[in-house]
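Pasting a structure below so you can have a look.
With one protein chain withheld, the remaining protein chains of the complex are depicted in position.
Take a look at chain A:
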Amino acid sequence: MTLEVIGISVLWLFLFGYIIVASIDFGAGFFNAYSLYRGKQHILTKIIQRYLSPVWEVTNVFLVFFFVGIVGFFPKTAYYYGTTLLVPVSIAIILLAIRGSYYAFTTYGGLKHKIYVFLYGVSGLFIPASLSIVITISEGGFVNMEQSGPILDYFKLFTSPLSWSIVVLSLTAVLYISAVFLTWYADHANDMDATELMRKYALIWAGPCILTAAGIIVEMHGHNYEHFTRLIQLWWLFAISLVLFIGTVILLWKRHRYGLAFGLLTGQFALAFFAYGISHYPYLLYTYLTIYDSFTNEAMATALIIAFIAGLALLIPSLILLLRLFLFNKEYVQGKQSNHP
C-alpha cells in the first residue's frame, strides 16, 4: 500500500465516521422540530438531550479532522477546493454555527423558544445538502480552469440532475440513519412511545433512501461514464450492502433486535461508502486532481501517519469511555441519573 492510499483511506474512514454520527445528530434535530410542530415534542426532546448534548462537539471534531487531514495529506486540495467552495462551505459553516448555538443557548443556557427548535431542525437538513455539493463537484464537469484559477460553474451545478440527486440522497440518508439509531436508543431507554415513533419514521425513510442511492448510479452513467463503469465493477460490494439494508428493514419490521439493526445499517453504509470511494480512485477532483499529483512530501506524510497512530492510541480508549457512559450505561440512558452541573 502506498502512502497516498493509506492517507486517503484514513481520511475516508473519518469522513464515514462523521457521516454516521452527524446524520444521527442532524436527523434527530429534524424529528424533534417536526414532532414539536405535531405536538409530540416531549417524546424526543429528552432523548436528544441525553445523547446528543454530551457528544455533539465530538461529532464536530470528526469534520474538522477530515478537512485538516485532507489539506495535510493532499495540500493541492486547498487550492482547488478552497477556491471553488467559498460559498457553499461558508453557508455550511453558518448552519453548523446555528446548531452549535442551539446546544449552547438552549440546552446549556436554558433559552427556550420554538424558533430555535425550528432553526435547529432545519439546519440539520441544509448542512448535509450544502456539504454534499463537495461530492458532486468531485465528479468533475463543474469546475473550469481560468486564468485567475479554478471557478465553480454555479449554473451548471444547480441545473444538473446529478447534484440534485446527491442532495436528495444526503437528506434521505440522514433521516433514515438517524431514525434507525434513535429507534434503538429509545428502546434502550425503555421509552415505548419514542421507540414506536422512531420505528415508524425509519420504515418511512428506508424506501426513499435506497431508491435515491440507486438513482445516483444511474445518473452517473450520463455524467461521468468512466466513474460509472468503475462503480459497476464493484457491483458485489453494493449487492452485499443491499442485503444488509434488507436485513435492517426486516428487523425493524418485526420489532426485533434494534441494536443489530443499527449495526447492519452501519455495515450497509460503510460498504456503499467505501465502494464509492474505491471507484472514485485515484481522482480527488475529476480530471484535475488525483491523490498522486496532489500528495504531500514523504517526510510530512510519514510524520502525519505517526501522529495519527499516536493520536488514535489516545482517542480510541477515550471514545470507548464516552460511549460506555452515554450510550451503553442503562441508568444514564433511562434518565435515572441526572448529573448536569
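One rule holds for everything that comes next: a residue touches a chain if its C-beta (ideal position, glycine included) is under 8 Å from a C-beta of that chain, and two chains touch if they have at least 3 such contacts; residues count from 1.
Note that in this section contacts and distances are computed from a predicted model.
*Asks:* Can you match the unshown chain of the complex to its UniProt protein name from these: "ABC transporter ATP-binding protein", "sn-glycerol-3-phosphate transport system permease protein UgpA", "Cytochrome D ubiquinol oxidase subunit I" or "Copper chaperone PCu(A)C"?
*Replies:* "Cytochrome D ubiquinol oxidase subunit I"
*Asks:* Among A:Ile93, A:Met192 or A:Ile250, choose the residue that contacts the chain missing from this document, as touch is defined above.
*Replies:* Spelled out, the listed residue whose C-beta touches the missing chain is A:Ile93.
*Asks:* Out of A:Ala78, A:Val122, A:Ile135 or A:Leu203, which touches the unshown chain?
*Replies:* Checking the options A:Ala78, A:Val122, A:Ile135 or A:Leu203, the one contacting the hidden chain is A:Ala78.
*Asks:* Check the options A:Leu13, A:Ile135 or A:Met300 and report the residue that touches the missing chain.
*Replies:* A:Met300
*Asks:* So that we can see where the missing chain sits, which residues of chain A does it touch?
*Replies:* 53-55, 57-58, 60-61, 63-65, 67-69, 71-76, 78-87, 89-91, 93-94, 96-97, 100-101, 103-105, 108-111, 148-149, 296-297, 299-300, 303-304, 307-308, 311, 314-315, 318-319, 321-322, 325-326, 332, 337, 339-341
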